[in-house]
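Omission of a single protein chain aside, the complex is shown with its protein chains in their original locations.
This part shows chain A:
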């Protein structure tokens, strides 16, 4: 009993220690709680006589007190306490059981009991504190005795214990709470009880996360998070408090009960498990597979006798649940599965796990050749030996474990002046202060949030416990450092913070659960497939190899629901605002000045919107600028990888080693894509998985010579003409910096406008400069190394490299900085391809045949060599090119090759590009088999490249002449103005769904650029022209327009039926158009500001018809071009080529261009030989035509109209697709 008292007293102490809000009140409350605790607890529930349990709970509470105090002491002396930390949330082990796999612990456990507290400095202080507190309490006890009665209401605010025992609504069930026999005996009986109330199944069975309300999502995430952070009693408490209130009980779903049950099962805590089960029954729910998995696991841990288990299994089969499914449909870790199996074996010793299905192979017709076992295969190997690759893996692992990368900035280093050193020193001092302050605020917040949970409310407490406090603080400081001078919108910042927390948490969890070691083992084996000096018996694709290694699929961490993300981010941002302060004048060295916040929450007014922005103090910005710190910090996922990425094996595993990466990038919070990918048969994704793996496996290196030149320009004053942005200091300055106070208001107004203009330019320059700085710093960081760019795709299957700042998708400069790390000898034709590539890059000979381009290259060889030798001092021929930096890189490569004694043996690293000419129209023309259109986009073999823009311009000119003869004034005005340039943009974008309105604006822009065109006619002329362009396209691509129209119309009708458009690409990737009516959620209230965000993931929202219909044609074409690219990639891989792509621009080594070209054409023909539109029509009919037909007449009519439209596939023309194979300029 002494322990119990102790616990109470200490509980009071703890509350008194709560360092938040108004301390006086809290202290009083706490002590009151301590004083009249016994009375209350005895009145709470008669079951509390259970001595044993009481002790436990008092115990827990005591531990909590100790922890609170430890935290406080920690804040005072951080270093001292790290070794011994009282870990509390865990209940003392009870019963036998092997303890099971305790979820990972962050720190070594110190004392689990109260007595063996080590006698270190803080412990002594703790002891002393306790003594004093007890004395105070005794005194107060006397004083307060009188008031207690009157204030008893107040106590309700403060529930004393974490609740364990549920309050059940059903009397019958409540009998089970006072068992005559052991808890183990109870279990099967409880299971046999029928659910109490019959609830409407509709309201209670949300199948997906997206269908839960925001509050429910938050609760579920809370329970899951408690399991991760060892706060199971808290989770149980919240579950019980919610269950005991009718209104709140409605929020609870079976998933939530199951989660808590699983937690108890892992600990082998039988009584609590039964409690949860009772609540499940009480709530009128029927246990499902997950519940049984938890129950069996618990029994497995406790070594339960066979009889009970048998009754459970019997009950299970009575409810129609299959034993096999326990092991296939329920996500369990290997250890958990073993425990469940142990329990099952007691009853059915012969039961064996369902056999692992043999690796399925994709059977799609298009991919058959890729996965064929026979036939010639020569998968490429990397050029690096196993040893090197393994050490690279170590490096990448270190980077990802640290979650961040520090990179030296390439900005010209500031001279080490007195000013700079002073600024750096000031900054360092400030950061030290902030670190301490943040630590303190974080602890305060955590304490406060914990209290919230005790009061039975949802709070972010477990989420804040996921990461080590120091890590959180470091993360916040890092964000503060990177905050732009003009501030960042609060919502964006909140998202960023929660995303970073999540990814750090995932990394940490893998580290603690031993997954990293497993990864290391398997990855080392995997490298045998790729390394240059190893051989594997059966060469296969990386994914197949990885799967064959039998790596267990890591349990995936679900991203948190959006409401939790926003709330957590907001909480973190608020802590940052609250904790960081600085002296009002930084120059003042005496330090006596007032402290002001570093971050300010200001509002920006855009039309009617009011946007909250966090803005740093201008003095702080100035300080950062003066200090000019030489390092930049990147998140690990923003930097290219140092070892080959993990092969993609499922929609959520692949790319980075530890950091979570999604296969399909989507807008924040949209879960529909991920769900679609998860539910489709795994083999359907193989094409995409393998293509992405292959793109990511290409090794890169930095082109050092080009980087030197770019850096030289960058550190001087930049050169905007060549795409090297100038520093903001080069921005135009207002003519007059200051006007006298006495100047006329009008003069001042003028100056202000000029000033604003200059500032705007400066800001734009600054952001361009920052972008270049990141890119170049990363390039410099990676110089001399080999690196990889992991890929993923967007929702249409287009592929993108994951690292955002430095990749091959970027501008001319970015592309010129990259080359293949692996070289290939040029071979007989490689040099010619290099030269042609060079001419292509200049853009000088776009409409000449290849041999003329080659001849031109010979002609200007002098200039090429000059450019290569003295790029900055010579004739600077390369600067006139369309893509100057890539041209320069190519000039250097050509120069090296021609100077080589045997050019054919020259090892080239430069990627050579082959571009689709108006790729969207190529796909349309092939779909519709348009003869004229096909010829104009080079599907038809021809001696010279065809130019569709000129073709359209010519057609427009024909129409114009006719109109002019008829006397149309505009047509006459436009004589001589219709050029390729005027129509180009419109033609290009027509494929991507540009409307007449948008087209007119584009043409208007072009016409305005023409100086000699009478400007007053621009509107009329553009209006006229856009009609003619559309008409011409209609004439040339008749099939195209029909298909476009058919797609648009189908999407419109589908959308009208209330569905969003879905389809499957020829490779099997399921696609869904995410456009829905925006649904504004005002979610997070209170605090600095309330956050409103639009939620796109909500699948209950109606589709946005306009976007659905305008988006379908271009998205569908994109899904085709991505299919073509993936097919080409896979076949090139089979042939041993290095292949990467920028959408419709394919890259490979000069020596392999011919092979790639052949593959590319063959695959295009293969792709379009499939009945693509018929397949689409069939799919859409089966997906969207309701069967049976709906009851309402109006719907009936709509449905029949939809079916009719969907089945009316446009008829193709007469173009012979096979001819593409012989077209030189199809991709060139």
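Note that a residue touches a chain if its C-beta (ideal position, glycine included) is under 8 Å from a C-beta of that chain, and two chains touch if they have at least 3 such contacts; residues count from 1.
What we mean here is this: contacts and distances are computed from a predicted model.
Within the choices "rRNA adenine N(6)-methyltransferase", "Proteasome subunit alpha type", "WD repeat and HMG-box DNA-binding protein 1" or "Calcium homeostasis modulator 1", the name that UniProt assigns to the complex's undisplayed chain is "rRNA adenine N(6)-methyltransferase". The missing chain, though absent from the display, is touched by one residue of A:307, A:618, A:681 or A:843; that residue is A:618. Here the missing chain is touched by one residue of A:759, A:995 or A:1207, and it is A:759.
Residue A:601 is the one among A:189, A:433, A:470 or A:601 that touches the chain missing from this view.
Although one chain is not drawn, its touching partners on chain A can still be listed: residues 486-487, 584-585, 594, 596-597, 600-607, 610, 613, 615, 617-619, 739, 744-746, 748-749, 751-753, 755-756, 759-760, 763.
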